[in-house]
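Yeah, one chain of the complex is gone here, protein chain that is, but the others are all in their spots.
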């Protein structure tokens, strides 16, 4: 299949998945295009559109939680950032994705335990 | 000069931005793309990442003995006294 076509298919499928979770594609269209392109390539190489910004370990249980969109498995952490780790998806109310920071899981857990 | 070592993925835009940050500030750094590394290197990177915070998120930036996970120019700057 044509890469461009696959990219659009992923876009259609994934928007249906993230919508009920309160997320949308980032308004940074260049970033979105880039990330989807990476996912198409990763899918060709590894069989699934794994996350372009997180590493696989080869253990199925770990890696299957990194197939895009991985939001369901990292919900609290991403909700705190209002974006997913890659920034492909953001909360629906976000218009300026550049203002959102990556917060590591460790920092997130530490700040959560403080509250 | 503090030593900057980075673990990255070849597919990750935030890793590219992190590299760009250090280049723009003329700070030398070493990096390894986890996804392109051989099995032994992979294993070592994985251990490092998991030991730090039980996740495999990139970029993973070490500035001397301090670790920053994620693209965070402010933190990089603070740690480098920029």
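The first chain written gets the first letter, and so on, giving A and B; residue counts start at 1 in each chain.
Following the convention adopted for this analysis, a contact is a pair of C-beta atoms (placed from the backbone, for glycine too) under 8 Å apart; a residue touches a chain by one contact, two chains touch by 3 or more.
The working rule: contacts and distances are computed from a predicted model.
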item	value
Name per UniProt, for the chain absent here [options: "Cytochrome C oxidase subunit IV", "ATP-binding cassette domain-containing protein", "Phosphate transport system permease protein" or "Rieske (2Fe-2S) protein"]	"Rieske (2Fe-2S) protein"
Displayed chains contacting the withheld chain	A
Touching residue (missing chain; options A:71, A:88 or A:105)	A:71
Residues of subunit A in contact with the chain not shown	13, 16-17, 20-21, 48, 60-61, 64, 67, 71-73, 75
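Everything below uses one rule, namely that only the chains that are shown with their structure count from here on.
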item	value
Between subunit B and subunit A, distance of the C-alpha-averaged centres to the nearest whole Å	20
Subunit A to subunit B touching residues, read off their complex	31, 34-35, 38, 41-42, 52-57, 62, 66, 85-87, 101-107
Contact set on subunit B toward subunit A in their complex	9, 11-15, 34-35, 45-46, 49, 52-58, 68-72
